[in-house]
Every structure is written in C-alpha cells, then in structure tokens.
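With one protein chain withheld, the remaining protein chains of the complex are depicted in position.
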Amino acid sequence: MERFELRRQDFRLDDDQQAVREGFGDFFTKQVPSSLVRDAQPLGFDADLWQRVVAMGATSMGLPEEAGGDGATLVDLVLVAEELGRVVAPVPLVSHVVASRLLARAGGAGELLAAAAEGERVVTLALQPGVGGNRQLVPDAAVARDVLAWSAEGLTLHTLPEPAAHVPNQGSTPLAWFDPAAGERTVLAAGPGAEALFRTAVAEWKLLTGAALVGIAESALQLGVEFAKSRRTLGVAIGALQGVAFPLADVVSEISGARNLVRKAAWYAEHEPATRPDLPLVAFVHAARAATEAAWVSAHTQGGLGFTVEADISLFFLRAKGWSVLGGDPGADRRHIAAALLAAV
Amino acid sequence: MERFELRRQDFRLDDDQQAVREGFGDFFTKQVPSSLVRDAQPLGFDADLWQRVVAMGATSMGLPEEAGGDGATLVDLVLVAEELGRVVAPVPLVSHVVASRLLARAGGAGELLAAAAEGERVVTLALQPGVGGNRQLVPDAAVARDVLAWSAEGLTLHTLPEPAAHVPNQGSTPLAWFDPAAGERTVLAAGPGAEALFRTAVAEWKLLTGAALVGIAESALQLGVEFAKSRRTLGVAIGALQGVAFPLADVVSEISGARNLVRKAAWYAEHEPATRPDLPLVAFVHAARAATEAAWVSAHTQGGLGFTVEADISLFFLRAKGWSVLGGDPGADRRHIAAALLAAV
Amino acid sequence: MDLGTVELTPEQEAFRQEVRAFLDEIVTEEVHEHERRTGDGFHVGVHLALGSRGWLFPEWPVADGGAGLDRVCQRVLALELARRHVPMVTHSTTGLVWAAVELSADPELAARLKPEVAAGRVRFCLGYSDPEGGSDIAGATLRAVRDGDEWVLNGSKLWTTGAHNCQYTFLITRTDPEAPKHKGLTMFLVPLDSPGVEIQAIHTYGGERTNAVYYTDVHVSDTHRMGDVNAGWATLQGPLSAEHGAGRPDDGLSDVGMAMGTREFEAAIDAAARWAKHTTRPDGTLVADDPAFLDRLGALVVEAEASRVTPGPMGRVKSSLSYIAGIAELVDLVGPEALLAHGADGAIEGGVLDYAHRFAQGTATYGGTTEVFKGMIAQHVLGLPRLNLPGSKQWVR
Partner (left out) sequence: MDLGTVELTPEQEAFRQEVRAFLDEIVTEEVHEHERRTGDGFHVGVHLALGSRGWLFPEWPVADGGAGLDRVCQRVLALELARRHVPMVTHSTTGLVWAAVELSADPELAARLKPEVAAGRVRFCLGYSDPEGGSDIAGATLRAVRDGDEWVLNGSKLWTTGAHNCQYTFLITRTDPEAPKHKGLTMFLVPLDSPGVEIQAIHTYGGERTNAVYYTDVHVSDTHRMGDVNAGWATLQGPLSAEHGAGRPDDGLSDVGMAMGTREFEAAIDAAARWAKHTTRPDGTLVADDPAFLDRLGALVVEAEASRVTPGPMGRVKSSLSYIAGIAELVDLVGPEALLAHGADGAIEGGVLDYAHRFAQGTATYGGTTEVFKGMIAQHVLGLPRLNLPGSKQWVR
C-alpha cells in the first residue's frame, strides 16, 4: 500500500462528463416524478420510462463501439447511475448495463448483445457464484429473460421463456428467485479468465449501485434539509438547533465522501483496473452506509411526517436499504477489502 | 430464549448492598485522590493503598467462609469494583479477588489462599487459555508472584520467585508477560470441570472489570458535565447547546444501562449461574463500549483542556481503554454471546 | 435486587392458565391478518372480549368493570398479551386519557363513561399535535371559542392514532391567543361523532394507520371540558407524565425502562439466529459457523439486552436508537431475503425482518422524539441548563 504516492487528486468533471451528468440529471428529473415511482410499485418497473431511457442511449453508451456502443467510461456510467438514484427511477439500468458489458467481454451471444444495446431484451446478473444448485435472489430478474451466472461450469447465459415471478420486497425492485437449472443454458466462457470477468462485473454492479445509493442519499438529505429550514419550533427553524443540524451535517459529509469514493473507484477501474481492485467494494460499502444514514436522519428530521407513506422520503427510505441489500452482506465486501490490504502491506 | 418470562426486574439495592456501596464509595473517594493515582504511574500499584484495601476486607469478602471469607455475593463485589473504578484505584483487586475465588473453588494451595485472603500475596489469572507454550500478557502479573493459568494440562498454579517485569502500557496497569514455562508449577485440577472453573473465573474477571469500567465512565461523565455547566461560550453555558448536551445525555444512558447489565449479570451468576452464562460477557462488552464513549465524549467536551495530562479526565481516558483491553478483543465475547443465542432459539 | 422468577400461588397459576386458554381462543390468525391489513393497533373483537373479563383495566375492582387483579396477575396478563402480539395501541391511549378523565372531567361524565371504558365500548385517542407543531404540544393553534354552554372548535390535529376506532378524542385547544403560551390552553373530551369532525387516514411505512382529524365549527358541550378554562397544560400533565413513565409501583413487576420497539428488535434477532442455523453461504458453509456473523449478531444481542435494562427515559432513547441502527445491520447480515415482504416466496418467518426494519423508524418519534427525551435527560438527569429559545415561553405562531 503506497500511502505517499505522487498522484493527482483532481475530482473535477471535464466538460463531457459534466454534460453527461447534466443531461441525465435533467432527463431523470423531468421524466420521473415521484408519482411515477409510486405507480410502478411494487414491481419497480415502468416500461415506458425504460423506452425513454433506452432512447437516451443509456443502455448502449457503456458498450464498446464494436458492440454498437459509445465506449463511455465507468466514470460516465456512475454519473448516470447517481442521477438515476436521485429519482429512484424504476428501470433495471444498473443490472442491464453491467450484464451487457459482461456479455460483450465474454464474447458470443451477439444477437442478444445487440438486442440488449437497443434495450429490447433486458439482461441481468446473478451476483452470487452458484454452488451446489442453490437458488438465489437476483436483482431485476423479474423483468429479464436473460440471466448471466457464474458456477463451476463457467460463465453461463440462462435464457428463460419468460422472466421469473416477482418476489415482493421492501425496495420495490424487480427481484426474483433464479434457479440455476432453469432456462436454456449457454456456457460463454470458462476457467480463471472467465471467473475474473464475472468478478469484475460484480464489482461494476456494486460500483454503479453505490453511485445510485449516493443519488438516493442526496435526495433524502435534500428533503430533510428543506423541512429543517421551514419547520419551526419554539420560535426558531428546527434546522437552527444543533440536535437537528449536526446529524444533517454528518450526512452531507458522508455523502460527499461516498460520491468521491465512487468516482475514484470508477476512475481506477477504467484507467488502472489492476491497481486498486478493492475500490469498487470500498465505494459500495461507504455509499450503502451513507444512504442508510441519510434516509434515517432525513426521515427522522421530518418527525411523524417522515414516517408516512405519502411523504416522498418514504420512497428513499425504503430503497436506501432495499437497493443496497441486493448486493448481499457488505461484510463480505469488507473482508475482501481487508484481504487486499493484507496482501499489500 | 424466553423473552416473556415472569421475573421480577427489581434493581433496588437492599440495605446491606447499599452499605457495601457507600462504605467502599467513601473509602475510595477519601483514600484515592487523583494525585495518588498519578504518583503510582506507570506501574499502577500503590502498596500502602493495597494495605488499606485489604484492611477494608476487600480481598477476603468474596471468599467462602471456610476460606476465611465473608461469603459476599457477586452483587457485592461488582458494587466494590464500580467504586474502585470511579477513582481508578491503583490496586490489583479485580484480578486478585477473581483468582482467589478460583483458588478456593479448585481446592489445594490452602496456604496461598490464606495469604491471598490477607492480601499478603497477590494472585492473578492468565485470561487466555494457554496453547503451544505461547507467552501472554497477564493483568497485574507485574505485582503478583502467583499466576493461575489454564492449558491442556489443566488449571495450574505458577509460583514465580518474583513478579515478572512490568510492561509499560497506556492504562498504567501492572501488566506483564507470562511465560507458561516459568515458575514452580502445581496442577490444581484437570478435566472439563476444571476448565469450567477457569471459564467461570474469566467471566467473573470480565464482570468485575465491567463494573470498574462503569465507575470509570461515571467519573469521566461527571468531569464533562461539570465543565459543560460552568464553561460559557457566546453568552450561554456550553451544556445548553444540544451539540454538547446530547452526547452527554447519550453517555449517561449508556452508563445507566451498563450498570444495570453488570448488576443483572452478577445477580444471575450468583443465583442462577446456569441460566444465562453469557450475561457477564454481555455486561463487559457494553461497559467497555460505554467507558470508551464516556471518556471520549467527556474529554472532547472539555476542549483542549480535556486533552492535557494535567486534567483529571486524562486519567480516565487512558484507563477506559487501557483497562478494558486487558480482557482481549470483545469480538470474541460477542461470538460467545451469539453462540449462546443460537443454542437457545 | 431481585431478578428471580415469580413463584405463583395456585390461584395465580390458575389465572395464568385461564389467560392462556382465553387468549388462544380470541387471538386468532384473523386478528393478526387484520392488523397487517389495517395497521389499526386495535381489534374490536379482542378489545371487547378482554373488556368482558375486566382485563382492559385489570387492576380496577370488579365492581368498576375491572378484574381486581393483584400486581403479579396484572404482569402475567401483560406478558401473555405481549407474547401474542395483541394490538394494543388504542387500548394504551384509552388508558392514558382515562387518567385525565378521572382527574379532570365532570364527575358525572366520568361516572357515566367508566363502565363503558372498562367494557371496551368507549375508547379514547390523543388530539395533541398540530399539523405544524411537531413536538411542541403547548404551541397548539386549534381554536376553541365559547358560545354559551358550548364551545366551537376550528382547526386540525395530526397523529390522532385510533380516531376511527374511538368515541372521544382528548383534545388540546387554544382558548386565549393573547395569554402566554402555556396559559391559553384548554382540554376537551370531544365526541368523535360530532358534526364537523372529519377523520382522514394516514398510513406509515411501518404498516400503521394514524389519522388527521379536521374540526370545522364543531360544537362541544362545556360539560366535556376537562379541567379549568386556560388550565389545559395542567390537565394534560397527568396522562403525559404517565406516558413518560412516571408513577409505576417500584416492585420489579414493571419494565425497568421505557423500551421502545425492543420486542420487535428481539423478534428479528431471534429469527435471524434461526435462519443462520439452516442457511448455507455460496461456499457451502453454514452461516451460523461464520465468526464474522457471530461477532456482529452478538453486538446486536448486547444492544437489545442493554435496551431492556436502561432505566426510564434513557431506556426510551437507547432502545429506539439501538433498534434503528441494529435492524439495519441485521438486514445487512442476512441479505436480500431479509427484506422480502410478508407472503413472498422465501420471506423469513413471515417477513419479520422486513417488518422490523420498516417499523423501527417511527419508534424514535412516538410519544416525543428522541431529541425531546435527550433534552429531558440533559436537564433532569445531568442538570445541564436549558437553552432559552424565543418560543420557550411565548406563543410565537
């Protein structure tokens, strides 16, 4: 671990990145009012919105040019994911982008990849390596017929006649059980190289989900801050009281750090993937915690109102945990992070 | 795990217990000014004070009557330990009482037990089960010639020609390395029963140390509260600001819970030792955390002053962690606690 | 100290058997299903059944509609009700208000209501919080204006939990807008079937239902005034301090602290522990054998144990905040199965973790936010000074 390395720490977005952020920020803000999010419950999928997301190029931008993509960087993708999280858009974009990129890297299944780039078919990824035929819960599998999974056999594409049954869950995500014996199976790659591809895809999923969680946290925070400015008690705005203000200050600090960590991890994954392979996990762990804290602090700042279904904070509270939990116990990620440190010192 | 059992939850001390608490409270308060604590650094032992503690009956009270003791209960002993912690008295009472009780239960070594009851010889306990001849750090071994230890051989008394060399440490305790090959060795007991005796002694050590940590936490808190009442900023006492007051309120809550947990664990260990054998560990874990938090919050409340050697909070800050760490990682205790739950549900 | 099991007399043991048998009969799966569906914290069948035995106010004499139970039998009953998760929210508000009714209501009204309350046919809810008022109850703005032998009410209240299942609300009103804040309030026991009362449901993501109640030219007889005009703050104190845990007999037959949500937290912990015993990781090892799982689960056990024994209002803060942080950690430990909804394929023990995570958040607000209680602890336990704010004494709205 080189603690004193001479590196730039320049987190400023360049003009193109800024354009991505603003473009998708405007898009999601305009296209996804909270009423749309509510209407998409409990499945968490809006087919019309998905079409518009596809039309924005979000499903293809992260693919290499030879696969019909724009070769957008992971930095671009985390910017998009953060904006998606900010409005908790009910589209399976994170899983789909990650699985499509994996498909492109693994090779084969060219037809599917083309359809995925066009958003015509939704692809997702089973995040846990399959052992002994156990079923597992897979994000977005309730709207995807194509599931990529890793097992002793290798990296396998499972194509089902129709998406698996939705399993209702707190975060209103299109979660479904995935049975590794189900569907038509195509082994795309095998061996250590294939496993590395799978691990990279899982890391990308966590990175983009971390970015979405930063967006969730930011929106949750804003709702709490607005309330703290306007609601008065004992003749002062409650936000003037340290008991209210300090937790909100802690939250914005956590979010700012999580956002930079996500971007840092994306930069390394894009430009120096071998240098800090643990960083996507670091970013995910921190973003998940920041989102958990932001959602709770903001809901609590809003008192009883923050606990009602009709308040928008409910949407963010339920998804802060409901989305992050899809990645499994962050403790497993922390163990990988520590193992990387032990190997480095 | 019976969550709805019909039990009393009466934490009031009876008159005898109240007398123990007040008697030792007065004693320690009067006999142990902070100057005495400072003068006893870095070893953490004041021989004169030890004589006075012995004269108070503290070394014998917890022994059975047939061993020259008063048969005081563990509830009495945690009351004494809390008062000791409140002034961070530089005497090896906790280790000594626990080791003496173990000696009495194991039988044999009658002469030593008698000398221990009189405080003439200091006895201590190696808290980690010995494996493979590794040395270990043992609390109070720098002032004790007699060390009880558990290994594959059984429960063994090691009598050294003189106490081992003091190892300077943050908590200014008489810590020393213990070499399981050192000294004259007498196996007192062997087999599962003997191991159970050892485990009970370790649990008692943690329980009494937990009580001492409650005392440390309480004194730390009081120093912080006094400062917060008297120091003013911007025309108000700093304790009127929620940013100062709320952490102190959290601390007193943690301490109050830790105190009750310690007493609860003592009551069960005394009256129903088989019902909740995990409770001494529960109490220790919570007390250690409460002390850590109390020391930090109180030191921080006092600003720069709380960070100076001359401020009394320094004595408590350094010992809050310095004493609790002697018991090893509380994570190990938490694993035992969880295992007990798993066995019960 | 006495933490021992309570030896029951043969009569007490017989009573316990009677309670168990009766509750087995009345607390059916339909009751739980009803609660999941409505979030009412109330089931009329169970409530009336308990009333028929005198078990709503078991300490009252039989002649008053109670059961004349001793403290041990009261505790037996309370534990059996808790064990079965009997929804008791409306019963609890009824009990709080009754203390004020007994103290401050027109004696004739009180005498008339008492047997109805005991039987369960009359129930009370709390009309405390203004829509904009938050925890500052004394800043109430709902106006009551005298009109002969009546009062005319206009305004609204939030968080009147149970209003749709109650006959009366214990309402705080402003009768003198010119007086200092705490001196212009008057309390009423307002019949909820009065013309002009409108009850609107509010649902929480904890699965509970509460209400907004709107009062438009509602006429209330002066006989329903509670305590003196403009002395409402004093009238209110009785039940409020009961809610804050004062006044329990000190015989070890009550909980030590005002634990909030600890039973739900423990239920989730226990479920996760059972789950760990039969669940394998992707690498084939049992979750229950994972040291990291045990370390973190053990930390939650410690928090729950501490929540139970932290005394008084400190326990109220500790339990709620430990529960909120702890259930988030427990969800992490278990993973996506933890948040499957009741009835979903694979939901753990009927979705007990999902429920516990959603329910946790409100516990930091009910009956006063954790911040209100931290302020009380700072002032009354630690003796720290109170910060004077512009509206501490004045009515600033």
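Note that the chains are named A, B and C in the order they appear, and that numbering of residues resets to 1 at the start of each chain.
Note that a residue touches a chain if its C-beta (ideal position, glycine included) is under 8 Å from a C-beta of that chain, and two chains touch if they have at least 3 such contacts.
Because the structure is a prediction, the values reported are computed rather than measured.
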| item | value |
| --- | --- |
| Chains shown that the absent chain touches, full complex | A, B, C |
| Selected from A:20, A:87, A:104 or A:228 as touching the chain missing from the view | A:228 |
| Residue among A:163, A:239 or A:277 touching the omitted chain | A:239 |
| Residue among A:23, A:42 or A:257 touching the omitted chain | A:257 |
| Touching residues (missing chain, whole complex) on subunit A | 1, 3-14, 17, 75, 225, 228-229, 236-237, 239-242, 245-246, 248-250, 252-254, 256-258, 260-261, 263-264, 267-268, 271-272, 279, 282, 285-286, 331, 333-339, 341-342, 345 |
| Subunit B, residues in touch with the chain not shown (by the definition above) | 42, 128-132, 134, 136-137, 165, 167-171, 175, 177, 231-236, 238, 241, 243-244, 288, 292, 296, 299-300, 303-304, 306-310, 314, 317-318, 321-322, 325-326, 328-331, 335 |
| Touch list for subunit C against the chain that is not drawn | 290-292, 294-296 |
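The working rule: only the chains that are shown with their structure count from here on.
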| item | value |
| --- | --- |
| Leader among chain pairs (count of C-beta contacts) | B-C |
| Distance between chain centroids, defined by C-alpha means - subunit A, subunit B (Å) | 47 |
| Averaged-CA centre spacing for the pair subunit C and subunit B, given as whole angstrom | 39 |
| Inter-chain centre distance, subunit A versus subunit C - centres from mean C-alpha coordinates, in Å | 38 |
| Per-residue multi-chain contacts in subunit A, two or more chains | 241, 243 |
| Of all residues in subunit C, the ones touching two or more other chains | 293, 296, 371, 374-375 |
